[in-house]
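Before I ask anything, here is the structure I am working with.
All protein chains of the complex are present and in place, except for one that has been dropped.
Read from first to last, the chains carry the letters A and B; within each, the first residue is number 1.
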Amino acid sequence: MAATILAVDDSASMRQMVSFTLKHAGYTVVEAVDGVEALEFARSNSVNLVLTDVNMPGMDGITLVRELRLLNDYKFVPMLVLTTEAGQDKKMEGKQAGATGWLVKPFNPEKLLATIAKVL
Amino acid sequence: MSLDLEMEEIVKVFFEESFEGLDAMESGLLTLDAQADRETINTIFRAAHSIKGGAGTFGFLEISQFTHSVETLLDEMRNGMRSVTPDAVQVLLQSVDVIREMTQSAQAKRPIVTVGADALSGELTRILAQKGASTTATGGDRSPDPSAATPAGMQLAASGAANAATPFVGTQAPVVPIAVPLDSIAGWRITFTPEPTLFQTCNDPLRIFHELTSLGSLDVSAHVEALPAIESMDPTLCYLSWTLVLRGQVEHARIVEAFDWVEAVSKIAYEPLLLDAVSGEAPKPAAAPAAVAQPRQSAAAEATALAAVPATAAKTSGDAGSIRVATEKVDALINLVGELVITQSMLGRFGEKYESADLEALRRGLIQLSRNTRELQESVMQIRMLPIGFSFNRFPRLVHDLSRKLGKKVELKLSGENTELDKTVLEKIGDPLVHLVRNALDHGMEMPEARLAAGKSETGTLELNAFHEGGSIIVEVKDDGAGLNKARILAKARERGLVQPDELLTDEQIYNLIFVAGFSTAEKVSDVSGRGVGMDVVRRNINDLGGHVQIFSSEGRGSTIRIRLPLTLAILEGQVLRVGKEIYVASLVSIIETVQPTRDNLSSVAGRSELFKHRDSYLPVIRLHEMFDIEPDSRDIAKGLLVVVEADGRRASILVDELLAQQQVVIKSLETNFQQVPGLAGATIHGDGTVALILDVPGLLTNFLERQSGRVELAA
Partner (left out) sequence: MSEGAGAKSAAASNADSEKEQYLSFILGQEEYGVNIQKVQEIKGWDTVTRVPYSPPYVLGVINLRGSIVPVIDLRIRFGLERIPHDATTVIIVVHVPGERGERTVGMVVDAVSDVHDIAAEAIRQPPDALGSVERVFVRGLACLEGKMLILLDVDGLVLASVSGISKAAA
């Protein structure tokens, strides 16, 4: 069965890029435009991996990770934050919030797939 | 869809998003000028951040690089490390322009020119180098709070083992690469002691070890000393540590990379094993650690063709209540509805002729059909309607920049942004409005000192208003500036021979002089709007849309330019009229009223023109039958009807034989298969299936007046 990935990003083009890349690799992708939508979805659905941007209006990625970790179904789901190279501190924040790891933007499809393969 | 096509589609989305983001940045920056607001700065930052990220991802490196400096400046502002100054805002606004240009180039697949970006980069660097006055107490301290590292509810196993109970927090400093020449390396010994909470971030040591095995041969030994008794074991904690020996010529950096995600929450020691030292090492056989965590599946991402499971999207992007439809599709739909209207109208006329009671049902059906068709038509026309705010939204920036440039203080007030009009009308009204606004700012608005001297407030007000009136939309450009100087305009017109020395003109006629090509009373021609080439084009554009423009002014108080536009281009609210055997349609927008002339109201001047006294003015009588060479019912004006029309501030009356219905007609082009005909604005299909021509009232007036006087008319 294909693994399901929750992709969260307020930028439609980024979401589509990620979605497109992952679907072609055989994953099932669920998209959310921000943390609030993602959290809402997560309350009644489970996925195999969460991929989230950091800078989003409403609820940012770090807060989302922290909130998701509080849900029973999401205690042991790997979560990756998409961060830019400037955000060393963001990586730390992400870690403390419970993120498994990160992916540095901009990334290419190969890197995305390779990184996901490491955790799924 | 092929990979490339799909990527192209995604890149298109990126462009759209970026333009929207740039607009958001611009309007945000404009409000920042007035007062700095946290949320606004955040929004601006996020927009820049998204554009930078997307540009990088989709390969537009120049955009990404330039936006990076912009983002840095914004980041400092939002962190309170730098205060928001008008100069910084100006540079940021200019940066938005530059990014927009670069994005447009990228979208048009043109090479991206970085001249503007390079120049502004210098500016940005300069600003960043200056100490930005910090606005909050927590200046540059960004290290995370150590106590926050301990998640609630964590129990550490009491043990005397090497892995102490102290929670280690992430170090900011990246791992310093151990500089050892690669060819002297035989391998590495790595001691890896993760934080007990490692598993809670779903990090699995096995995964890391697996990754290492791709670099060389790996021997793993686990240290289980810290394992507590089963009863007090918390399955979510990691009590283990490991010693790894990796044999192979591997760079330190590669190993560090493998530990990247856990490095900050672990104690890791790297010891290079040099070639000559290898021989004595006999690593313990890798003992499968008694880890509680289940070993994960294979790390290889097999592209299992499981396309059977369809993707479920939580929601499509942002705006749930709308879809994008190609304009052509909407136009096709409008055409079809137009045809339906004609057919329904034909059937309706058919039903009128018969009186038999049997046909009562038919008649009722036709009435129903008529209503359905009208409602359908209204709905369909609505599809093309957009709020005028789309056009108004460029003005805050324009007024801001222009008033700055001119040294004037102006406040822009917008009202009626939600007033809707047809997409094409909206697109075409943009440029004329820009010109009118520039004109108002340049010529109408006085300098602050002059305003004060005149007893006005230093800051002038420019209003853009839009509202519906009748079947039209009215757009006003209103300023409280100096108003039009009638004497100067008249003098200039006389100078240019446009007006005879003894000719008397009404105020309105004087104001309309400014619409003549090349006319400008500006003392010096500014590059903003003074060349006088604009106003005639403005009026022509408005006329082409089927609308007209009026000027009202009061010297010393200000001016108002009032534009009346039809709501749609495809449909006309028209008055059907008859001259002889021919049927024509005139737009209701131009018609003031229709009167039955009597002999006393009619007079003629020197055999040249026939005049009709209407209220307090004398209107020329246009004999349409003469202009179009038609045989009328009668040549006697008193036996016909006079339709009083107005166009471009001039009034006239058109002689017709009979007024027929007032109805909505679908405008069809004469130019598609034939050509443009003077005096006609198009054609429509009449209820009986024949073609009825639509009159171009402004054009008719112009032609008529030209013929009458034989000289170039004022409002040509």
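To be clear about the criterion, a contact is a pair of C-beta atoms (placed from the backbone, for glycine too) under 8 Å apart; a residue touches a chain by one contact, two chains touch by 3 or more.
Here the structure is a predicted model, which means the values were calculated and not measured.
Asker: So which of the visible chains would the left-out chain be touching?
Answerer: B
Asker: In the whole complex, not just what's shown, which of B:Ile112, B:Leu362 or B:Leu670 touches the removed chain?
Answerer: Candidates B:Ile112, B:Leu362 or B:Leu670; residue touching the omitted chain: B:Leu670.
Asker: With respect to the chain omitted from the figure, which of B:Asp87, B:Glu225, B:Glu271 or B:Glu339 is a touching residue?
Answerer: The missing chain is touched by B:Glu339.
Asker: Any idea which of B:Gly416, B:Gly649 or B:Gly679 touches the chain not displayed?
Answerer: Touching the chain that is not displayed is residue B:Gly679.
Asker: Which residue, B:Ala36, B:Met627 or B:Leu659, contacts the hidden chain when the whole complex is considered?
Answerer: Spelled out, the listed residue whose C-beta touches the missing chain is B:Met627.
Asker: List the residues of subunit B that touch the chain left out of this view.
Answerer: Touch set of subunit B with respect to the missing chain: 335, 338-339, 342, 582-583, 627-630, 668-680, 683, 685, 689-693, 703, 706-707.
Everything that follows uses one rule, which is that only the chains that are shown with their structure count from here on.
Asker: From the C-alpha centre of subunit A to that of subunit B, how far is it in Å?
Answerer: 30
Asker: In the complex of these two chains, what residues of subunit B are touching subunit A?
Answerer: For this pair, the touching residues of subunit B are 3, 6-7, 9-11, 13-14, 17, 43, 45-46, 49-50, 52-54, 56-58, 64, 72, 142-144, 148-149, 151, 170, 172, 174, 199-203, 207, 211, 236, 260-261, 264-265, 296-297, 299-307, 309-315, 317-318.
Asker: For a test of understanding, state which residues of subunit A touch subunit B in their complex under the given definition.
Answerer: 1-2, 6, 10-17, 19-20, 23-26, 28-33, 37-38, 41, 53, 55-57, 69, 75-79, 84, 86, 88-89, 91-93, 95-96, 98-102, 105-108, 113-114, 116-120
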